[in-house]
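The excerpt is restricted to a subset of chains, each kept in its original location.
Labels run A and B following the written order; every chain starts at residue 1.
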Amino acid sequence: MNENNSPYLLNAWYVAALSKELDGQALFKRTLLDTPVVFYRKADNCPVALLDRCPHRFAPLSMGHRDGDDIVCPYHGLKFDCSGKCNHNPHGPGTISPRAIVRSFPLLERYGFIWIWMGSGPADESTLPDYSELVSGHRNSVGYTYMPRPCHYELISDNVMDLSHVDHLHGEIITTRGNLSPMMPNVVESQGEVAVRWEWEQTPPIMIFNDFLPTPGEVARHFVEVTWSAPAHLLLVIGATQDESVDELNYENTTAQYDFHTSTPESKDRTHYFFATRRNHNEEDAEFNEVKLQGMHDAFDFEDGPMLDAVHLQMGTDDFFSLNPIFISSDAGPVRVRKMLKKMIESEREGAETA
Amino acid sequence: MNENNSPYLLNAWYVAALSKELDGQALFKRTLLDTPVVFYRKADNCPVALLDRCPHRFAPLSMGHRDGDDIVCPYHGLKFDCSGKCNHNPHGPGTISPRAIVRSFPLLERYGFIWIWMGSGPADESTLPDYSELVSGHRNSVGYTYMPRPCHYELISDNVMDLSHVDHLHGEIITTRGNLSPMMPNVVESQGEVAVRWEWEQTPPIMIFNDFLPTPGEVARHFVEVTWSAPAHLLLVIGATQDESVDELNYENTTAQYDFHTSTPESKDRTHYFFATRRNHNEEDAEFNEVKLQGMHDAFDFEDGPMLDAVHLQMGTDDFFSLNPIFISSDAGPVRVRKMLKKMIESEREGAETA
């Protein structure tokens, strides 16, 4: 994988795993951007990511074992430190080739996720958006899950940026009762971000909030705002209120939740979809937290997911625009996202060529 | 799929489904000639076929639902009439793009089948052969079935055009006891058709007719005639008689059956094989009708089918002649068919290029 011919944006942070997926001493493997990666935590709990491929005979290091903070190749016992440098060769005189280095990948652990930087440029922490809201409340007010899917990752970004599909695809739990489709979403494009926002009234209120409003079943004002950051991070804030004194609706002044959706390509045909949801009501209820995550799985596993898989197969290409799609009003957001990402990838490639 | 580069003959009628497969209100999907198609019946029972792919986000319409005679896309609710024209966009101002059209395919419902025309030329009813004999008798004298198979469709045409294989491949029920192979079939090539015919004596008569002849187990004169029409329609008439006064053997003057075999490519590696059989004896016996269809399945599922699959895999190409096969006398029919079809496809392509 290098910037010259990668179909992906490489100099960017992707979610590699949920924090809780890297557990204890175990080696954890996952293919990201067509690249096999092995993860583990050092004794100090700090996560490490190395190319999952010994430079000697190409054995997956994830089939090997730990030796303290080092990792030992399962096939011939070459040992690598957590920067990827070979520090022990048990063979013959034990000479270590200067090329005996496994690529290591910069990681950050933030907001309940392990973030990885797979580009050759310097890992730039400042480009990681701030999702600290996720971890700023009671531990039972936030939940995390992982949902792999056999479709292109941009289809998932499209799906979340265009919430008008909720009117048509989803069942009772999150239905917006046809209210979103007729509206023109407000779209704001800024440096490296695209945001879409809808506001509407609904009776009864959306089911996820109905029971937490003062008068369930009665009309409530709603808003939802989705903000995309490259490559495929989507912050979705949704809330409802029956308080007429509230002016501009936001997470703080409504019964609301703060959802983070992100997609990391495994390949052009498979996606690691990660999800976290935090709410500002009923925060300490652990059982309710589980119910909410189950609801996300019900919606994604049985409604969005099969649709995205089918669309992926029908498209037969990752070049969306080459299929000459027709557009509807709710495409304003996702199409801007696709264009911005395309431009960023092309710009990265050109940079690589002139470098 | 367009005529310039299609490996198939497009301006022709193919069987898309058995009439009984399009049942009630349900949406029915099938991929034909590499093209996904959704079928349904209007309130007036007339069948409709549309490209199974929304022009907006490429969702399969077959995952959607009916709204009267219209069909609604499952993902964003665009609605299309049965000509494929979008007639409702629930988004924003509801503007309908002039490009919001799904391709529709001309259909005919005849002889117990749904026939589809997938070319860009005008659907020409006059090119549909007359198989009305299928539906001109008692309803228990005719049976239909569908047998998909992982092989190229022309291998099925070869198989039916060259009945000498029956001597070698098939078991007791339809064995011709080695009588066909030694004969030179009579081959007649006419405008768009190739017919092969064998006549022979056999003792005992072929099992499917034996019990219906005046003196079962005694010698009988037999004939079988297969007539191919493009692209892959095969009418097979077979009969036996012990009446020496009969001069030229045909369906009317023998104990006989009238079989229709046709293959529609799903892709170059998979075929939809449809079959109908009608007989002129024991016509009202519904149970016997089932036995006959079961016999077809026994022969095709366990004898022809596995052989055609194996041949398909061994060939590894759809260019039969490039493999430089040797020919035997019974190839006279199938080779003429292959050459005629090849010529028709090439001629269609050239027409498309000059058009």
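Simple rule for what comes next: contacts are C-beta pairs under 8 Å (C-beta built on N, C-alpha and C of every residue); 3 or more make two chains touch, one makes a residue touch a chain.
Just so it is clear, the model here is predicted, and its values are computed rather than measured.
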item	value
Number of identical chains forming the whole complex, with 2 shown	3
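Note that in this section only the chains that are shown with their structure count from here on.
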item	value
Whole-Å gap between the CA centroids of chain A and chain B	48
Complex interface listing, chain A residues touching chain B	158, 162, 164-165, 167-169, 178, 181-184, 306-307, 310-311, 314-315, 323-330
Contact set on chain B toward chain A in their complex	36, 52-53, 55-60, 63, 73-78, 89-95, 97, 99-100
